[in-house]
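Complex shown without one protein chain; remaining protein chains in place.
For chain A:
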Amino acid sequence: MIVDSSSPAPAKKSLLLSSEADLQRTQTPYVTGTSVIAIKYKDGILIAADMGGSYGSTLRYKNVERIRPVGKHSLIGASGEISDFQEILRYLDELILNDSMWDDGNSLGPKEVHNYLTRVMYNRRNKFNPLWNSLILGGVKNGQKYLGTVNMIGVHYEDNHVATGFGNHLARPILREEWNENLTFEEGVKLLEKCMRVLLYRDRSAVNKLQIAKITDEGFTISQPYSLKTQWKFKAFENPTVGAEGSW
C-alpha cells in the first residue's frame, strides 16, 4: 500500500467532545403543542386539545391534530414537541402492528400501551435524549376505563382526570371541584369546554380551534375542529390607556 506522504493526516476531533455528539442529545423544543386535558366519564374517556402548533411565541400552525387513536382500545393526546409526537406515533404504529400480527384474539389495551410509553420515555430520559412530550393515554377495554399520563422525564400515573402543561395549573382545579364518575357525555363535554375556555383566555399559546375526542367500548370518535365562544367586552378592557396616556 503506497502512502501518499505529501498530504497531511486530517485533524481528528474526538467524537465525545465534538458538537456532533451533542446534537444527538438534550434538545430544545421547536414546534410545540400546548395543554391536553382528559376525563373519565360514564361510558369511557373524553380528551380535549386545541389544534395549535407554536413556533416559540408565534402561533404558527393551526391545524395540528394532537389527539390520535392507538389500536382498537386507546387514544393518545400529546403536548410538547410535535416532531417527537410524530416519532412516538411511529413507535406505536409498529407496536400495534406487531401485536395484531400474532393474529390470536389478544390485543394491547390502554394500560399496556401506557406502560410501554412509560418505558420508552424513561429510557430516553436516562440517555439524556428525551422525547419532549407530555402524553395522555386513555381508553376502554372489556368495559374497564383507563386514563393515564406520562411525560418526558418518565413520571407516570393514572387518575380520573389528567392534564398536561398549563392544564395542570388551570384545568385540574376545576376538574377536582366538578368531576364525578357519573358524568354523561354532554356533561363531560361541557366540563372540558369550561376548562378549555379558561386555557384559551389565560394560556398565550392556546388557539381557538379545538377537538374533543371520545372513546368507549364501542370505538372512538374525534370531533371536527370547532371554536369556543369568548367574551371580551369587559369594562376593564375598555379604554385601557385612560389612566396612562401614551401607553399601549
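Structure notes:
Just so it is clear, a contact is a pair of C-beta atoms (placed from the backbone, for glycine too) under 8 Å apart; a residue touches a chain by one contact, two chains touch by 3 or more; residues count from 1.
The rule we apply is simple: contacts and distances are computed from a predicted model.
A single chain of the complex does not appear, and UniProt lists its protein name as "Proteasome subunit alpha type", one of "Proteasome subunit alpha type", "Syntaxin-18", "Glutathione S-transferase" or "serine--tRNA ligase". Only one of A:Q27, A:S83, A:N115 or A:N160 touches the absent chain when the whole complex is considered: A:N115. Here the missing chain is touched by one residue of A:N142, A:N182 or A:N239, and it is A:N142. The missing chain lies against chain A, touching residues 102, 104-106, 108-109, 111-112, 114-116, 119, 142.
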